[in-house]
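Heads up, the thing below is written out as structure tokens.
So, chain A:
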Amino acid sequence: MTMQAPVPAAAGEPGRLAITISGLVKHYGSHRALGGIDLEVRRGERIVICGPSGSGKSTLIRCINALERHDGGSIVVNGIRLTADEGTVQDIRQEVGMVFQHFNLFPHLTAIENCMLAPQLNRGLTKARAEKLAMHYLERVHLTDQARKYPSRLSGGQQQRVAIARALCMEPRILLFDEPTSALDPEMVNEVLGVMEELAASGVTMLCVTHEMGFARRVADRCVFMDHGEIVESGDAASFFEAPESQRLRDFLAQILR
Partner candidate 1 sequence: MTNLSLAELAGYMRQLGEGALVTLELFLTSFALAFAFGVLIGIATLSRSRIVHAVWRVYASIFMGVPSLLVIFLTFYGGSAMLGAVLGEFGARIDISPFAAGVIAFTVVYAAYIAELVRGAIENLPKGQFEGARALAIPPAIMWGKVILPQVMRLALPGLVNVWSFMLKETPLVSLAGLQDLVAAAKIAAGATKEPFIFFVATALVFIAFSALSFRLAGRLETRLDRGLRREATGHPPARATA
Partner candidate 2 sequence: MNGLPIDPALAWGSLPALFDGLKVTVILTALPLLLGLALAFPICFARMSSRRWLALLAEAFVTFFRGAPLLILLYLVYYGLGQIEALREGPFWILFGSPFGCAIVALSLNHAAYMVEVLRGSLLAVPHGIVEASEALGITRRNIFIWVKMPLAIRYGLKAYQNEVVSFIKGTAIVSVVTITDLTAVANSIFEQTYDPFTPILCAAAFYWALVNLIRIGFGLWGRWLNRHNAEGVAADVLVPGRAAALRRTSDLGQVTP
């Protein structure tokens, strides 16, 4: 059966890395967005990345699935080294799911069709099997009753949960979240965070750009603080929040937790 929870950190190979980033550099014209990032992500690890806007955190995770092409350094995802080669990029994208700030659902497809499209196209699943798969993951985000609705009829929180289910349907081993709750009305943030916490408990590798510090405390194995395209500080959630080392992180936390 293809219908399984996203593969949990393989118990047999505990030390294996999901993502290895070293010396990652990215420029937009003359602006340096990323200036030599080094980051290792273990399988099953849950990492929260935060930082002021313009710090390069979105760029970093968008480089991992090649939505942005990096200019220097290397990215290795599940043992595949990311190159400009179209086939390699496709391989990596099969391993990595992504959830966006603005959901980016296909407006012309129903919730369930949104989930079915990629499995049908990429894996050649029949309609019936894709539907079963989609229903399975819509259930995980508690949306089976909205499956036949178009995105325009769903609330923001529901749309974002459909987007999560859509990413899960490709059964990726790694999930990237790019500020998944910042475009939501406050009362809808929790339903999305709830689903993400359930996912975290299932053991999937997660990289999450977010300012939801409560979520970070509850879920993150490690928090990473970025500023000006560099990783300033990283550590486990407890020390990150209770005893920040750098002044920059202290300032940032003071602003955000005010």
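A quick word on the picks: all candidates are chains of the complex that A comes from, given by their letters.
We adopt the following convention: a contact is a pair of C-beta atoms (placed from the backbone, for glycine too) under 8 Å apart; a residue touches a chain by one contact, two chains touch by 3 or more; residues count from 1.
Since the structure is predicted, the reported quantities are computational estimates derived from the model, not experimental observations.
Q: Would you mind pointing out which option among 1 or 2 touches chain A in this complex?
A: Selected candidate, touching chain A: 2.
Q: Show me the residue ranges of chain A that touch candidate 2 in the complex, using the header's touch definition.
A: Listed in rising order, the residues are 28, 33-34, 53-60, 62, 65, 67-68, 90, 93-94, 96-98, 100, 102, 104-110, 117-118, 121-122, 150-153, 163, 166-167, 170, 229.
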